[in-house]
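Partial complex: the chains shown occupy the same locations as in the complete assembly.
Labels for the chains are A, B and C, by order of writing; each one numbers its residues from 1.
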Amino acid sequence: MIANDVKITPKLVAEHGLKPDEYQRILDLIGREPTLTELGIFSAMWNEHCSYKSSKKWLRTLPTTGPRVICGPGENAGVVDIGDGQAIIFKMESHNHPSYIEPYQGAATGVGGILRDVFTMGARPIAALNALRFGAPEHPRTRHVVSGVVAGVGGYGNSFGVPTIGGEVNFDESYNGNCLVNAFAAGLADADKIFYSQAKGVGLPIVYLGSKTGRDGIHGATMASAEFDKDTEEKRPTVQIGDPFSEKLLLEACLELMATGAVIAIQDMGAAGLTCSAVEMGAKGDLGVELDLDKVPCREEGMTAYEMMLSESQERMLMVLDPAKEKQAEAVFRKWGLDFAVIGYTTDDLRFRIKRHGEVMADLPIKELGDQAPEYDRPWIATPKAAALATSDVPAPNDIADTLVKIVGLPDMASRRWVWEQYDHLIQGNTAIGPGGDAAVIRIGEGPKALAFTLDVSPRYCAADPVEGGKQAVAECWRNLTAVGAEPLAITDNLNFGNPEKPEIMGQFVGCIQGIGEAARALDFPVVSGNVSLYNETNGKGILPTPAIGGVGLLPDIAKRVTVAFKKAGDAILVIGETKGHLGQSIYLRDILKRREGTPPPVDLAIERRNGDFVRSEIRAGALTAVHDASDGGLLVALAEMAMAGGVGARIEAPRDLPLHAWAFGEDQARYVITLPDAMVKPLLDRAARAGVPASRIGTTGGDELTLGSGAPISLKRLKAAHDGWFPTYMAGPDVMDAQ
Amino acid sequence: MKSAVIVFPGSNRERDMLSALEKITGTKPVAVWHADKELPKVDLVVLPGGFSYGDYLRTGAIAARAAIMDDVRKKAADGVHVLGVCNGFQILCEAGLLPGVLMRNSHLKFVCRHVKLEVANAKTAFTRKYKQGEVWRCPVAHGDGNYFADAETLARLEGENRVVFRYAEGTNPNGSLNDIAGIMNERGNVMGLMPHPENEIEDLNGGIEGRALFESVLEAVA
Amino acid sequence: MKARIKVMLKNGVLDPQGKAIEGALGALGFPGVAAVRQGKLFEVELAEKDPAKARAALDEISKKLLANTVIENYAIEFDEK
């Protein structure tokens, strides 16, 4: 009989984030009242974060397989074959709520969590990226959140020793009370030495590894799925502290241990720590698990079973070990100064049994804990279609040059150097293209193979039209990989939305997934891992729908990579793809005219693919000297970025068939700006014509000014001052901790 | 040339260093564990970059008291070349093998970027393949690279030509005194520097001027 | 007026620094030392002469700047009372 000394009241149930019908489901499942520890376990397993109860139905519609996919969603990270017996393992995960409460530690532990996901599978991390979204710059808390989050991302990754090579930073008032911190990590492993979480074998030791357990983040997982409100203050002590030093030791110890062949199954302790990891390992292997919590290394005295099962202390792992190699395994961990304790064993009775001080504190059916989690088909309303915006309804600026300078210095468009210089993007010595380009490129071993990485989404498009926005995010990701010469392989996603219990929000979610799915299928770009973060709301107001897409691409020969920078004077500048001057939802419309209107630019996936395949084949043939995709801000902004990056100006012809501002700032998709030697233009145009790809020459590089038609030249110096200046100037303001 | 790279808990550029040494010297260096008591017989001992012990307490402080450091001291006294890069430099200062200390960057942020280094003394075992006054590009990646020493020590360092590298052309990334990027001991066989020459050795890095540092030692010990 | 502000991690909050120092002390042969916690100490010079006002000002400064009250506690001390 199981001790049941705490009366489970409806209030207690509600405090655990469980709805009355969900509690009833628990009662039906176990046929008695749960103990407090059991209630805690259910609340951890059945909250949104772990169970995906609102999103599962829709996630199933995503394409997750492909010739290169070794392991899709369902493990700690996705695994993709990159040839030569090697695999790339990657995933993205959010740490939004914790990062708003304590920006430094929230972001740091977010990075720690995703790195662990990757090396748990046997991979040595080779790249980290991060997609960050903050409130309006003028909001009193924004600066503090930015400085803390960036320092936290850097603080963890730099110390751990992974190059942080890219990501995104955006500002919007919808994130005022709810920043987004989406951390991506990728690691390299031998394709035949991947480690999974499925336990195998009865009576085998379950080993606890890493740091000690404290009362950190108890209720963290529940918090991550709860809306913010005025009580947020009280939830503060659940903040977890990251210890990148221990994580680095854990990495080295795990990889060393895996090489000995002692590891049968391994799972990191992330959200809901011991509970989630132990249940997953057992349930996947059709095995029961029995744990004796007295054996768990603890940092604090008098921890209860409840606390130990829900603690989110960082830098911990659970393994099922080959008993014959237990001594050897322990020696490895002792060498690295980490805790190592056998805390239980696998059983054949499919129960999840927890003991503390010799007493059974929980005894639950292990499969049902996961399988029988509630799943919802939440009501949803499709986002109403916005009215298209005619170009004639969008006034031209007085001065194109001034407008361009303004745009390149906008919070969303300015250089992110201030951010990425705080990240060690060079460690490991393989960074071929660092932050600041379309995609970052990392050499694999001694080459010539390399991988490209990028994170993308345009939340304003997703808000205006979730389906097109979802498509666009995937398409832009694909395009960014293509722009450096990579073959796009697969993606991970991080779906950040508001409260799914609201049909309009659920409609955004459903729409975005539909768009992501369509694009992923059309571009053969399967989803191999991901994460969902819901309830990103403050006082009833949701964030912009933000499905961040992380993409990985392969370059067979690193020597053939290209960057965005203009290389020298005298190169011809061409645009690939058609420019129609779509200004709906553009940066120009939003930030210069202060209007959030119209439809986002439509994405034609067939055209996307055709244009991209053409550009990639030209890059691989060595024909191009610079490539940049035209996205946020439009063509002229892309040209300015290429000029600034190379310190080389350009003379651009004005368009004949479009109003100048529509041509300059329209955000039509599937476009690339390329440069090549003058003499090569004719043959390239011929090849483009044969491939049915629109291509036209628009100018020539040279000088230190950007000149558009007969307009006054804009000096690169002036552009750079605006572009480079915004971030440092903004961040020089006072960083006040509790200005809420 | 035989070389050894010491691995402390939390070292994280040891792989970069091992690989650079192998590429440049043609000989595989030995990785030595911090808890070992003795170094193998080598011509060059390298303390690599990283965050030994998480940079907790003070950068390099805990590593400077590691078991292996006694033998590093002994080898240094015997004239073996010792190179500390970034965290390695911090450790050498904490261990008293080099004077002064590396404090938080003046802007209090970690900084990773390429700087310009001026060769302030080309007559050392670590710089003989550079020209005096030569300026080369090299990356830095640190949060505590702000070199500080009292006025007397500083005057001695300058007077004895023991400042080996300086940040040039206004690229001082951390506020260090006299733009100091690297210094050596009196005898000239122990040098520490904050920048990472091991990450500037092949075309992929965008420059290869870090090679000359290792090639200098190679020549010096030949 | 001179004041000191002590900032320490709240109880139960992981202190990786303290932990690393404990480890190092053990290795250095000081086994008798247990439970090291590392905090911050600020020495502040104030123009304000009125103790109540000075305390109020330091309180605000501590909350806004010196201590991260999500994870840290602080205490204010005056040199001469």
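The rule we apply is simple: contacts are C-beta pairs under 8 Å (C-beta built on N, C-alpha and C of every residue); 3 or more make two chains touch, one makes a residue touch a chain.
Keep in mind that this is a model prediction, so the values were computed, not measured.
Enquirer: Only one of each chain type is drawn here, so how many copies of each does the whole complex have?
Expert: The complete assembly in this structure file has composition A x1, B x1, C x2.
The rule we apply is simple: only the chains that are shown with their structure count from here on.
Enquirer: What whole-number Å value describes the gap between the mean CA coordinates of chain A and chain B?
Expert: Using C-alpha averages as centres, the distance is 36 Å.
Enquirer: With chain centres taken as the means of their Cα atoms, state the distance from chain B to chain C in Å.
Expert: 34
Enquirer: Going through chain C residue by residue, note those that touch at least 2 other chains and give them in order.
Expert: As it turns out, chain C has residues touching two or more other chains at 16, 20.
Enquirer: Residues touching two or more other chains, restricted to chain B: which are they?
Expert: 53-54, 56
Enquirer: With touch defined as at the start, can you tell me which chain A residues reach chain B in the complex?
Expert: That would be residues 151, 154-155, 158-161, 243-246, 248-249, 336-337, 420-432, 443, 447, 558 of chain A.
Enquirer: Which residues, counting only chain A, touch chain C once they are in their complex?
Expert: By the definition above, chain A touches chain C via 101-102, 104-105, 211, 214-216, 236-237, 239-241, 243, 245-246, 299-300, 313-314, 337, 736-739.
Enquirer: Under the touch definition given earlier, write down the residues of chain C that touch chain A in their complex.
Expert: My answer: residues 10, 12-16, 19-20, 23, 63-65, 68-71.
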